[in-house]
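Apart from one protein chain that is not included, each protein chain of the complex appears where it belongs.
The chains carry the letters A, B and C, assigned in the order they are written, with residues numbered from 1 in each.
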Amino acid sequence: MEHQHVSQEMRKCAQMCHECHDVCLETLQHCLHMGGKHAEAHHIRLMMDCVQICHTSEDFMLRGSDMHGETCRACSVVCARCADDCARMGDDAQMTKCADTCRRCADSCRKMAGAAA
Amino acid sequence: MEHQHVSQEMRKCAQMCHECHDVCLETLQHCLHMGGKHAEAHHIRLMMDCVQICHTSEDFMLRGSDMHGETCRACSVVCARCADDCARMGDDAQMTKCADTCRRCADSCRKMAGAAA
Amino acid sequence: MEHQHVSQEMRKCAQMCHECHDVCLETLQHCLHMGGKHAEAHHIRLMMDCVQICHTSEDFMLRGSDMHGETCRACSVVCARCADDCARMGDDAQMTKCADTCRRCADSCRKMAGAAA
Partner (left out) sequence: MEHQHVSQEMRKCAQMCHECHDVCLETLQHCLHMGGKHAEAHHIRLMMDCVQICHTSEDFMLRGSDMHGETCRACSVVCARCADDCARMGDDAQMTKCADTCRRCADSCRKMAGAAA
């Protein structure tokens, strides 16, 4: 179909953003329950940022938007920061999983933003 | 973990909502390209409604929210309406797929809303 | 215009939802900084629920959706719960403001849902 704008690469990156959104949203609840440094305002806010930009980035790609490079770039920066922040608390399985997922999403979005530039 | 509030049923329903969100968002672009009855304002608006409430319903469940019955109920009504609207255009593979997915999401959310009541 | 579907009542309710979304999102950061009972997982999750359903409810009305009764109903229930939860911490100006705003939004959405039924 001539109007098929969603490439396999975009679909894969969109799926990565979705996975990162889900893991961050669940990890956020985990952090609130853990309390202490996990529940610091700055960390929770960063995870909320990550949840929201991952969702937005996913949607731009599923729409086949020619502006997806902009949201992928923003997403890669936020995810990389979130990965670092989760890694520094990396003493349990949930935080490690979240850090890994954010890192992979950051990589995927950075490549996608570069390809769109 | 005592703070694990997301049951297998909720996780499955959340996944269904995610799938419905994705299919509707892609089908929406398909409809805009098809034009004619597919691109009628009422139909496009309904698909936008469906995309948004599916995402909201998914997030309530992934947060393990005790208010998820409210969003699941709204989601089941919107998805059922969207399934009907897609089915009445059901002459191509994309519309049929969208109608089926919306129907299954409506069923899943209705059960989830009932269980939460 | 024949396609003007957003009544003054809907526009007013949408504006109320927007105001509630904003106040809850800012109060959420306030609660995270306060810590203690303000930052309890259950309370933060409820505020995240409120932020999201208010936004969704607002958008359904601004689209002039004939399904807005569903999202207004869900919004009124979540806002009422959030108002109660904020009120029980009601010892500072931010919590009192948030409780008041949630209460007014719950009322507005309940009326709107009733009118749409």
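Here is the rule we use: a residue touches a chain if its C-beta (ideal position, glycine included) is under 8 Å from a C-beta of that chain, and two chains touch if they have at least 3 such contacts.
Remember, predicted model here, so these are calculated numbers, not experimental data.
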Contact residue for the chain not shown (choose from C:55, C:68, C:81 or C:103): C:55
Hidden partner chain, residues of subunit C it touches: 1, 3, 5-6, 18, 22, 25-26, 28-30, 33, 55, 59, 62-64
Sites on subunit A contacted by the missing partner chain, in the whole complex: 3, 41, 45-46, 48-49, 52-53, 56, 59-60, 63-65, 67, 70-71, 73-74, 77-78, 81
Interface residues of subunit B (partner: the chain not displayed): 29, 32-33, 35, 39-41, 44-45, 48
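As a working rule, only the chains that are shown with their structure count from here on.
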Arrangement of touching chains [line / ring / star / complete / other]: complete
Rigid-body rotation angle, subunit C and subunit B, from Cα fit (steps of 5°): 180
Distance between the centres, which are taken as Cα means, of subunit C and subunit A, whole angstrom: 27
Contacts with 2+ other chains: residues of subunit C: 41, 45, 48
